[in-house]
Each structure stands twice: as C-alpha cells, then as structure tokens.
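Missing here: one protein chain of the complex. Every other protein chain is in place.
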Amino acid sequence: MTLPTESASSIHAPAAKPGKRRSVSPFAQAFGKLLRDPLALTGIVVLSAFVLLAIFAPLLAPQNPYDLSQLDIMDGRLKPGSESMTGTVYLLGTDDQGRDLFSAILFGLRTSILVGLVSAAIALLIGASIGLLSAYAGGRTDAFLMRIVDIQLSFPAILIALIFLAVLGQGVDKIIFALVVTQWAYYARTIRGSALVERKRAYVDAARSMALPDRRVLFRHILPNCLPPLIVVATMRVAYAIMLEATLSFLGIGLPVTEPSLGLLVSNGFEYLLSGDYWISFFPGLALLILIVAINLIGDSLRDILNPRREG
Amino acid sequence: MTNPILSVQDLTTSFRVDGQWRDVIRGVAFDIQPRETVAVVGESGSGKSVTAMSIMRLLSPANSRSTGRIEFEGRNLLDLPLPDMQAIRGNRIGMIFQEPMTSLNPVLKIGDQITEVLRHHRGMSDAGAMAEAARLLDRVRIPSARQRLGEYPMNFSGGMRQRVVIAIALACSPRLLIADEPTTALDVTIQAQILELIKTLQEEEGMSVLFITHDMGVVAEVSDRTVVMYRGDVVETATTEEIFRRARHPYSRALLSAVPQLGAMRGHDRPLRFPRVDMTTGEIAPPQSTADTVRRDAAPILEVANLVTRFPIRKGILRRVVGRIHAVEDISFELRQGETLSLVGESGCGKSTTGRSLIRLEEPTGGTVSLNGHDVRKAGHSELASIRRDVQMIFQDPFESLNPRIRIGAAIAEPMIAHGLVSRRDAPARVAGLLERVGLSGEMMQRFPHEFSGGQRQRICIARALALEPRLIIADESVSALDVSVKAQVINLMLDLQERYGLGYLFISHDMAVVERISHRVAVMYLGEIVEIGPRAAVFENPRHPYTRKLIAAVPVADPSRRQRRVATAEEIRSPYRSADYVPPKRLFREVGDGHFVQIVDDEAAA
Partner (left out) sequence: MSGYLFSRFLQTFVTLFVMSVLVFGGLHMVGNPVDVLLSPTATPAERLEVIRSFGLDRPVWEQYWIFLGNALKGELGNSFVFNQPALDLILQRMPATLELAVTALLMALVIGIPLGIHAGLRPNSVLSKSIMTFSILGFSLPTFWIGLVMIMVFAVQLGWLPSSGRGETTEVFGVPLSVFTRDGLAHLALPAFNLALFKISLVIRITRAGVLETMQLDFVRFARAKGMPERRIVSVHVLKNTLIPLITVIGLELGSLIAFAVVTETIFAWPGMGKLIIDAIAVLDRPVILAYLMITVVMFSVINLVVDILYSVVDPRVRLEGK
C-alpha cells in the first residue's frame, strides 16, 4: 500500500483486528449490554420470577381463588399472617369473601401477564403488518392508513377501551380485543416510520440494484433493521397494556367478578380501605406495580441501548 | 518578525474513552502572524479539528483536557477563567464551522442570532444592533439584507447560511478567524464564492485566519503557511509554497501525490493511476499507465435516449400535482465496454437520479434506456432482474450501503446465490476470492460491517458488485466520502479492475479533479440536462459551455503558483422545481469537435 494503513485515517470505525474470534452480531451485542446494566438485570430477574410464579400458580397457590367452594366467608378480611379455621396461614391476609390474597395475586398475575402479552402480540402483528404495508405501498394507501392511525392516536387509549368494553361486555377475550384495538396504531406508526427511513438507506438500494426479490429485500433487509425501535415500543406497550387491563377491571368493566384480576382485587378492597383494612387493596396493587416497574426498567434500558442517537 | 497573534505551544489534548485518557493530539505547536492565513491540513483522525476546538476551549471539560500554552493577546487561553474565555470567543476570535445547515438555530430569526453577539460583546442597544446587523449582512453580500433579518434560517440556502455564519463570526471585528472546514459541505461554485469572501473580508479587516481543511486544493488557494497533521502529530510546518514544491516529510508527500490536480492530465489520453509513495524514504514511484480498455469495435453496452425523470410534488386533500422536480430532462448518451463516462455537476443537477433511473431504482418518466440490447423501461420483472445482473451500483456512503446486521461474507454471497450463480456450499470460496481481489483477506467474511474502516467497506461494496460479474458499474459518488489517500487507493483498484475485466464505469461525481483523472469521456450536467459531453481532454482543455467553464474555474487547484482571484458574487444554485404546466424547451446541440457536443445556449442562458 502506498500510505500508512487506511484504518488509521478513519476515525469512524476501528479497523478489524486480525486474529479476532468470530465477531458478534449487533443483536447479540445489544443483549450483552442489557445484561450488564444493573437496573435492566434487576428487571429481567424480577420479571422472570413473576412469569414463573404465574405459570406455576396452580401448583404454588395454597388455594384456588376462583373455586367458590374453597372459600369460607368466615375467613373474610383476615389480617396478613392470620391462620384460617383449617390451620393454613394467609400470608397476605384475605379479602371480604375469605379469599387468600396470596393465591389470588398469583392467579391475578397469570391473567395480567397473559392479557398483556397476548394483546401486545396480536396488536404488534396487526400493527406491524399495516405499518409495513403502508410504508411499502406509499401514496394514497399510506396517506389513508396513517390518517386513521393519527385519528386513533389522538384519542386516549383508555377512552377507546371504555367504548369498546361498553359495547362488548366483560371477559378476557373482550378485554384482549379492546386492548388490541387501542394499541395496534402505535406499532403501525413505529414500524412505518422506521421502514420509511430504512427504505431510503443505501443498503436497500444496493439490495434492489442486485435484483434481489422484493420479498427478500423486505423481510431480510428492511424488517430486521426496523425491529429495534419496535422492540422498545413493544416492551413499553406490554407494561401499558397490563396497567390498562388492571385499570379497566378496577372500574368494573374489564374482567368478571368471578375471576378477580389484580385490578378487581384492588377495587374490592376499596370500600374497606377507610376502615383500615388496607391489605386487600394494597398487596395486589403492589404486585402490579412491581411487575410493571420490572418491564419498564428493561424497556428503558433497551431504549438507551438500541437508540444510537444517545451517543456522541 | 512581529509578535504572533496566536502562538500554540506543546498543545496536547486527551479524551476520556471508556474511563481511560487517550491523547488525541500531541505537542502541537505553530504561530499565526498578523494578517496571515495558516492552514491546518490532514485526513480524518489527524486531530485538525480537535486542535481548533482546543484553541477555542469548546471541547466538553467533562471528558477532555488540554495542556500546553495557547497564547493570544498576551494571555494563555488555557489558564483563563470561563467568563474571560467567553469574552474572547465571538469577540476577539471568531469561529465558523463545516455545516452551515445546522450552525444556525432553526427557531430564532437571523437578526436575533446576529444581534445577540453585538448586544453581548459590544453592549449595543437593540436598535443599534439591528442596524449593525443589516450592515454586516450587506458586507457578506447577502442581497436585500435589511428585509432578510426577520427571516428564519430555513429560508436561506446552504451558501447563504454560511454567509450569515461568517457575518456573525466577524460581527465584533475579531483579530483571528478560525474556519473549521467552512466550505466542505458546499458545492464547488459556492465554495469558490465563500473562499473569495473570506479572503476579501480578511484584507478589509486586517485579521488573521486559521483554516482547518482536508482539501489540498483549498490549502493551495488560501494559505500562506501550512501545518500538516497526521494521527494527532504535526509532521511538517512550512510556507505553503514549500509544502507543495518540496515537502520533506513522507506523509506530506504521500498526501500530495494522492491529490488529483485539475489540469495535470494534459498530455495523457487515458485515465491515470495515482503514484505510490514509499513511506520510509518518501520516494515517489511514477504511476503505472493504464491499458486501452475501450472496445470501440462493439456496440455500446448502454444507450440512453431522451431520458426524462420527474418527481411530482403533490399538495392538498386531493393530492393534486402542483409542480414537478425536473431531475433529469431529455438526456442522451452511450457507454462502451471498458469505457469510463463521468457525469459531473453540482447538487441537484440530476446526476445521481440519472444513474438510478438507468436500472429503475427511480422510475423514469420518458425516453429509452437500452442495456446490452435489452429495453430497460419495457422489461418485465424477470427481465429486469437479469438486466440488473449486468449492471451493478456502488454508492457514496460505505457506512450506509452495507446492511449492518448481515456478515459481509453473507452480503457478498447473497446476490450470487439469489441468481443461482453458485451453490450455498461453494459460496465461501468464491467470496474469499472476491475479497482477495479487492485487497482484503478471505478470513474477514465472518465480520460485520461496523468492524471495517470506510475504505475497507468501499472495497467490500466493490467485491459485492463484482460478484455478479457485471459489465457495467454505476459508481454514484463512490469515492467522495473517502479520505484523499484512501480515495486514491480505491480509484487505483477501480482502474485495475477495469483493465482486468473490461468493465464499463458510469462515474457520477461532483469532484472535477477526480473526474479528469479517471474518465475517458465526460458529461457535464446542469438542472437535469447535459450541457456538454465529449472526450475528457476536449471538455477539460477546451470547455465550450459557459457552465462548464464556470465549474472548472471554481475548482481550487492544488498548486499555490496557480492561485487565482475571482469576483465575489452571490449567485445561488438554481432549483429544478417547475410549476405543473411547465413545458421544457427543446434543446439543440452543436458538435464542436470529434464527439464533443455542446448545448446551444439560448437567451435565458443557464449559467
């Protein structure tokens, strides 16, 4: 070479060091960074614990809170740590119907996580498809779809969910539907935004100029590069969906009374709050809070890692 | 000698990276005399900008520190308390930056951005400051200055914004102006205007200028003395004449030998490689001449006739077309096997759109494009795919044109596998061969793009383009983003590959000197049209169209003995936007030499 190595003359990227092991993909790098962030790691550990608790709730819970025959009204509103007539300890006390709160919370977590994840997954699938279609089609289709997204996003999620539940009634399937309706637009807008940016980038031009099939350009080149912002949005949205479900249940228009979710448990304890029986409302809400904080810690860290703008 | 205005002694600046302090510049020393222009020149990573920022103390104190002495008006700037330093900035020392588009606050009026300096440093009243601001805009030759004070930056073009920035920097009649790559982001004719403006103002104000640049042409044009920096060290300081005549340090020589000089191709009829420099002795080996690669006997591989590409601008609820960008307007040319045709022009002239229209990355509005006898515009899906195999494209930004999530081996193999040229199993061997052909090693194929430097990535892009064994490569500003020395290497590689495979190149570039170096034929574009096309020697040595002449005259020549003064004008580059009902006039050409055509200039002449 005529000049000193060209790596020296580029400050943008360090030249590859010779003899280096198989290098790490950007996704693996991001995951590594996530694990090195103490807050995110806390979030991951707590979330994993909650998910395990939720999955194995039927094995772990001392009582099936949905089986009314197991409940004894005589055990109603017992303080945390009290013993039942039959001798089992109510770790976190009981509600007005004599339901063991610890068991109820475990089953409540099950519902919360299920509703949060399933609604987010469906909303993501629908939203991402519409967003991609919008970005890909462009023109009038794009303008029309994005107008709908804009209008929908100018209405608060809770309002739309309220209306849909008013129309649909109660039930897990109904609330999942309502949450999907309120959330898909966020995903659509996110992925359309990043797809438009990515589509204009030179590597896409390069792929097209090499005459790669459109499908391949879309799914192998554009889509993977759109994922980082989508992942961040999805994390935050799962947390929000869980919160929204709890809120709607609290308002009495989410899940039926026979299968109390965390929001409904809080609502049940409301009337006893002023008389000092705090635990019925307090513990389910606390569990909800910890779950949401854990997800948001991960989301926050992901946002910092996946958003390159922060650096520099 | 009189006392220097600025004296930099043993300046060392370190950055904290991942908790460790690392020197970025070491022991930098130079003086600037009154009324003198000193250029600091170097490639990226040389530390030239860090030097300028250190003098102004603009680096973040949290993760950078400077030691040494920077003497200005009898005081060491490095020791000054911050308020004293702020009283010097913008007042005794003015500074301008590279990016005129982002140097001004988008939500403040131009007037406010000028007057805040006057009010702060010179304690002027609001009314007085406004009047002075108008005078300043007038001095930087902004037409109807007074009215423009109330406008926002978005109403100004890049060149005009840089004038505003200069007006602000000179508002308090500083003794020293630090110009950090002030013309790098500008088109060449605008660059000529701004350089001229700085020179004129320097004479009028009697100030000194510290000019930071990577462009040897600019250095030769403006500076009295030159400081050459390389990887954080000053390797040579001398008068500009001396540097260009008899540079002592091998790096300075290498740098100069990699700079194409406009007009240096006189007497050569074929493209010329860049010379190689021995880095220990500083010996320069004369460049190898290229073989005659142009296949004049066969039919051209690319024939373009009356190509038109327009972009509609829509507005309103009904998305009515209110106007069109006439990006490419009725252009025709042909390109033979083994030939390099350059499309040259300034931003917005349509040269890139032309390249993209040829393989329908943009859909042309009219005309015909014939590649290897296939009609590109009529081609169906599968025919287009086979056409695209024969034509490959290399883009400007090597950081952008590789998918960051795909290993480079897979990236190079992808088109070969997709077109069934090679099986998945045999691909690695082919990829390794291609990587070696562009001067990289086959072991690198497991790496991701971010692990390579800019020049290496551009080599990877070339390897990928070669994978489909194309006959024509469209190189869209492919070497523009590279450092001079890397640029020279990549161009040498491209010339090697042309000899070896008989490749045709459509070389799209704004850089006149590079174009002169590597082209067989040249087409000059202006506002979407080709205004002049012909053999390289004819176009460069005997330019006939006024715009071609203006373009050539605007290029700073990397030779201080050919320094020229120009008239400081404030012309702007015109926009190819036209109203919806615009009908472009039919252009006629005159043949002024063998294959040398010039657009006949009518009354409302382009340039």
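First chain written, first letter: the chains are A and B, and each begins at residue 1.
Throughout what follows, contacts are C-beta pairs under 8 Å (C-beta built on N, C-alpha and C of every residue); 3 or more make two chains touch, one makes a residue touch a chain.
This structure is a prediction, so every number in the text was calculated from the model and none was measured.
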*asked:* One chain is left out of this view; which of B:I25, B:V41 or B:M56 touches it in the full complex?
replied: B:M56
*asked:* Can you say which of A:V24, A:I126 or A:I158 touches the chain missing from this structure?
replied: A:I158
*Of B:V8, B:I25 or B:V117, which sits in contact with the chain we cannot see?*
B:V117
*Kindly state which of the options B:S14, B:S66, B:S103 or B:S223 is in contact with the chain not pictured.*
B:S103
*chain B residues that touch the omitted chain in the full complex*: 56, 58, 62, 83, 86-91, 94-95, 97, 99, 102-108, 116-117, 120-121, 152, 154, 165, 168-169, 315-317
*Please identify, in ascending order, the residues of chain A that touch the omitted chain?*
39, 143, 147, 151, 153-156, 158-159, 162-169, 239, 243, 246-247, 250-253, 263, 266-267, 269-270, 273-274, 276, 278, 281-282, 285, 288-289, 292-293, 295-297, 300, 309-310, 312
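As a working rule, only the chains that are shown with their structure count from here on.
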*State the interface residues of chain A toward chain B in the complex, per the touch definition above.*
1-4, 6-16, 20, 22-27, 140, 143, 201-203, 205-213, 216, 220-221, 224-225
*In the complex with chain A, residue positions of chain B that touch it*: 43-46, 230-231, 251, 254, 257-258, 274-277, 279, 319, 356, 359, 361, 384-389, 391-393, 395-397, 399-407, 414-415, 418-419, 444, 446-448, 450-457, 461, 464, 468, 483, 485-486, 488-489
